[in-house]
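Of the protein chains in this complex, one is absent; all others appear in place.
Note that the chains are named A and B in the order they appear, and that numbering of residues resets to 1 at the start of each chain.
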Amino acid sequence: MATRAARKAKKANRTPASHRTWALGYLALAAVMFVVYQYALPWEGLPLPIYDFLQLWLPPTSINEALVYVICALGLNVVVGYAGLLDLGYVAFWAIGGYSAGWFMSNFFEQWNVHGLASVAATEPGIHINFWLVLVIGGVICAFFGVVIGAPTLRLKSDYLALVTLGFGEIIPQIFFNGEDINGFNLSNGTKGITRLDPIPTGVKDLGPFDFGSKFVIFVLLAALMVFISLQLRRGRLGRAWLAIREDELAASMMGVPLMRTKLASYAVGAVAGGIGGVAFATHVDGVYAERFNFSISIFLLAMVVLGGMGNVWGVILGAFILSWINSTGLPALGDTFNTQFGTNIDFPSFTFLLFGLVLILMILFKREGLIPESRLRMVLHEGDADEELKPAHLKPADGEDNK
Amino acid sequence: MTQAAVEKVAVRQYKGTPGQIRRRRIELTAGVVLGSLAMVWIVINIINSPTQFAQVFILGFRNGLLYALIALGYTLVYGIIELINFAHGDLFMLGALFSSYFITVWLGQEKSNLAGWLTFLAALIAAMAFCGGLNILIERFAYRRLRRAPKIAPLITAVGVSFILQFVGIKWNGSTPRNWPKVLPQSEFTVLGVSVAWNTVILLFVAVPLLLLLTWVVTKTRQGKAMRATAQDQDAARLMGIDVNRTISFTFAIGGALAGAAGLLYQQTTGTTNYNLGFQLGLIAFTSAVLGGIGNLNGAVLGAVLIGIIQGLNDGLPIALGQKWSQTVVFTILILIMVFKPAGLLGKSTTEKV
Partner (left out) sequence: MTLSNELVLDASNISVQFGGLLAVNDVSFNIPKKSVVSLIGPNGAGKTTFFNVLTGLYKPSEGKVMFGDREITDLPPHKIASIGLARTFQNIRLFGLMTAEENLLVAMHSHLKSGIASTILRTPRQRKEEKEALDSAREILDFVGIGKWASEYARNLSYGDQRRLEVARALALKPEILLLDEPTAGMNPQESGVFVDFVHRVRDARDVAILLIEHDMSVVMSVSERITVLDRGEKIAEGSPEEIRSNQRVIEAYLGKAASEGRGK
């Protein structure tokens, strides 16, 4: 607890006031949530209405799931928000991260016996590596694939790039889906998935799938790590290079910015976040299931980044939380309440597609800068000016010049 | 020699920069290599099971025509406003759904008799009108404002529209596939030991005239000329007095109509509808358009037929990867083309003057 607060404070001290406010705000919120879920919820003296309310509207599973989406959305934010590259296949990294957890933290590969600081007995078959190491391994594998996918494709113009990333976003999950028998080798157990992952060792206690409170802390830490990485990179030369590419690729290259390398860097960083999120999610649901990885997830993440404000980590966190919550809890809970109240039988969760589609369309048409525009946009211009000026450069029309 | 004469000779003899020449040579060799491998695979399969090959081939060809109708919508829209209309595949899906309701629910036809045939023709017109009109609305409300915005904006919007259309599909169709009776004859006939379904022939008789009609509209009518002019240079077209907005709407209408026709044909030949039909087939159709050369109408048809055959062969032949790898195969083709030959088979690789 102490180190987490210290790290956040250290970061806050070096960053402008608005970042500090946001960081502390979210931190306070996280602390409150932790207290509620770890201590208040299990407390017997908690009044039943409050307990029911929390379980219906804010169950711990949905909070943790939202955090996973936050981590991945932050990764996508680096690609789409900072560098301005439209990636429609981000789910591929989530999948690879998930399977990394499945491969290295379960009995799946029972034909081998590899143990690395594992949380299970040395006699267990399979590859068992410490969760924290698997996070790193998953991140590295994803970074590798990010480079492999990005190298031939990032030089394409934006619409082609979107389609190609979409293609990869379909191919990779399909490989896992069919992965039960690839020339005789069982890569992913196909549709059956990989289940029963190792517990997370924390020195104090090994966390299983039901330790929501402790997992909450871990997920918050991972999200904070992503925020930290995003903000630090943004301040340095890489972040400036990304912004320059986003605004005017040609001018950037003529000023000495190597386009391919810089774009690849954004893609790799984003991929690492996806991998970490994937590993986290696998421990959250205690398994890796191929049919969960589909195109809709890539679009959900995109909607979160668009809603929150492309390029603004605090907005993206908010957008991710809101949309994830609506999808996992908000709509179903609303549906139950509404239906019992009015005796109707409307299937609320099926409105997900409508919701996400509307978010994308309405945000782009009317509020392209997102719920929380990058602070510099707000600073630069007059309040309430609803014209072109408020949009980040890569979303503004380019006065007849060629568009990316 | 006069300046003009020198230039004329330069034009004739111009082969390209050393880089371009080298690139063309690489593409040619790669094409030859891939083509040869494909030939070998095909020959092996023909020897292995000739009748099955023929049947699968015909089926693939039929699907290719279907994809062509959808692919043309993508390529027309991309040609005129350089937008990949993500939602186009879902328009096709709604076309299929609309046709289902039109024939079965509203007009109550289930048999392949005269009434059935008439209903089919009526449905064709209705579906084309429905989808064409829907596409016009989509362009008007979702894309028009973003015409001068950077490409990332309308792309995201198109994805949003796609989701909304899929939502409509979920509500209308339900979230699981539905089966519908077909008013087209279901029998088959055999030619040289190969059995061909009658509805394949019918599809041919619907698709080909539509394609010819499209070609006529694009090349011979005033609206078609306006489309081509707008595709080349929007501002110049506007200066020439062309109503660019109306021309773009017209393009969307045609693309939508073709998708509607494809929807009807799909629904009548396979008898099923599903809300995510658009996503699957849309990507295949888009790959076809890119394979043939995006913006090129003939290319879209050629690419679609090729992809249809490749997919059919892959799904149906004994010596192949099988249906579960179908999407991967198509997407791999898409990625390979976009990375190595983005202009496609019939497209021009233009060097742009900056």
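Everything below uses one rule, namely that a contact is a pair of C-beta atoms (placed from the backbone, for glycine too) under 8 Å apart; a residue touches a chain by one contact, two chains touch by 3 or more.
All of these numbers come straight from a predicted model, not from anything done at the bench.
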Residue, one of A:I149, A:I175, A:V269 or A:L323, that touches the chain absent here
A:V269
In the whole complex, of A:Q38, A:T202 or A:S253, the residue touching the missing chain would be A:S253
Which candidate, A:R240, A:R292 or A:K367, sits in contact with the chain we can't see?
A:R240
Touching the unshown chain, chain A contributes residues 14, 228-229, 232-233, 235-238, 240-241, 243-244, 247-248, 250-259, 265, 269, 376-377, 380, 392-393, 401
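One rule holds for everything that comes next: only the chains that are shown with their structure count from here on.
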Could you grab the centroid distance between chain A and chain B? Build each centroid from C-alpha atoms only and quote it in angstrom.
34
Enumerate the contact residues on chain A facing chain B in the complex.
80, 84, 86, 88, 152-153, 156-160, 162-164, 166-168, 170-171, 174-175, 177-178, 295, 299, 302, 306, 350-351, 353-354, 356-361, 364-365, 368, 394-398, 400, 403-404
Quick check on the complex: what are the chain B residues that touch chain A?
82-84, 142, 145-146, 148-157, 159-164, 166-167, 170-171, 175, 279, 283, 286, 290, 324-325, 327-328, 331-332, 334-335, 338-339, 342
